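Let me begin by handing over the structure; questions about it come next.
Omission of a single protein chain aside, the complex is shown with its protein chains in their original locations.
Now for chain A:
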Amino acid sequence: MRTFLKILAALVVVGVIALLAFIFVPVQTTGPKTALAADYQVPDGAGAYAMRLADCAACHTAEGGKPFAGGRPIESPFGIIYSSNITPDNETGIGSYTLDEFRAALYDGIRKDGAHLYPAMPYANYRKLSEEDVRALYHYFHDELKPVNNQVTETKLDFPFNQRWGIRAWNWVALPDAQFVPPFQDDQLNRGAYLVQGPGHCGACHSPRNDLFAQAGYTAADDAFLTGGEIAGWSAPNLRSGASAPQSWDAEQLALFLATGRNAHQAVTGEMTLVVEDSLQYFTDDDMAAVVAYLRRIGTNGPAPESSAPASSGDKSPAGTPTPATSENDTSKLLASADPGMALGPRLYLDNCNACHFNDGKGASEVFPPLDGNSLVNSQNATGLISVILNGAELPSTAKRPYRLRMPGFADRLSDDEVAALATFVRQGWSNNAGAVTADSVSALRKQGGEQAAEQSGGR
């Protein structure tokens, strides 16, 4: 018995020591994966460009705040995480970071003081950054940018998520190997794979999360990679299925959407708006072509066909051209009948939506997104659609398409029941086939929406 107790005590002691070591022994950080020449100089402009590729602005710039001075609230399932100040301010930013410390934050999610960053920082993806891009980012944030003294709100999650040491364990199981491995024999495809997997960190939103809330796959070798995720309650669509954008749009339309947030098929909404505005519009044509080529290559059912079906949008028909009355478009016929006895959903569509999106639900190329076949409309989770009906949506201003085209919100015009009826009609009209929307789900989003609308009208 005494022997047993001795062994038990010893085990407890070992356990406690191990736990203390786990909490307090500094994590081994990852060093450079490529040895650059001793006199390596970051090329002119490479810093700012790497910043755009990695889309640092979207999270590290607050609404109305100074660029990269942090403080933007990021919603996570565990609570609100505030982004950090990454300007080179010594007191509140990263001014005192060495290159190795900076790389550790990008690769390992380790702060200068050794604390773990919450994985809202996509270090699991940035682990793939080339040493050239790490150096470029360090140069940009440490040497080019002007320091901004801005103490951001401290992130305070509930227990146990406020115990940052726990992330160490998560990192063991969740993190992929550092360093990007080119999967193809083709330079363009490899460049695209690098941009998507690494700096672009597309998987952070567009891949599902596993039970440990880790990204389910970091390369296309994983079946789940880029097959759709969720962010702030909105669906981030699948990018690999047969019906997905990269698989069903042609390369030109995909590039146009990524660079401008609009094309013949879709208009950008939700968090992706910031990705277009702060990051994708700055991609060089070559890099954009590489991203497009890669995304079209990694379809679940194999590469996308060279020339996809032509744009489904009715953009070539002059305004007022009647929709051909075929049995396939009962919805169009119903709307065109303008029958005063029609149900609430189509009547609301006619009164509120038809002017721009038309009775064929096909809108107008690059200006009014089609609703027929639209991924936001048909998403299993209707949050995005309901939010757009309530609060409207605004396209970002980009170099190729500067217009901040904005759809008005209808929150002050339609009741919860009406929004539900309208959304249900749109989700089931034309060729759409998605679930009904309840007034309760509208009500919940309406409460949230008031705050978001106030933020949006402030602009950036």
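In this text, contacts are C-beta pairs under 8 Å (C-beta built on N, C-alpha and C of every residue); 3 or more make two chains touch, one makes a residue touch a chain; residues count from 1.
In the analysis below, contacts and distances are computed from a predicted model.
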Chain not present in the shown complex, as UniProt names it (candidates "ABC transporter permease", "SGNH hydrolase-like domain-containing protein, acetyltransferase AlgX", "DNA polymerase III subunit delta'" or "Gluconate 2-dehydrogenase alpha chain"): "Gluconate 2-dehydrogenase alpha chain"
Hidden-chain contact residue, picked from the options A:239, A:407 or A:445: A:407
Residue, one of A:342, A:367 or A:439, that touches the chain absent here: A:367
Where the unshown chain meets chain A, residue by residue: 315-321, 352, 355-356, 358, 364-368, 392, 394, 397, 399-408, 413
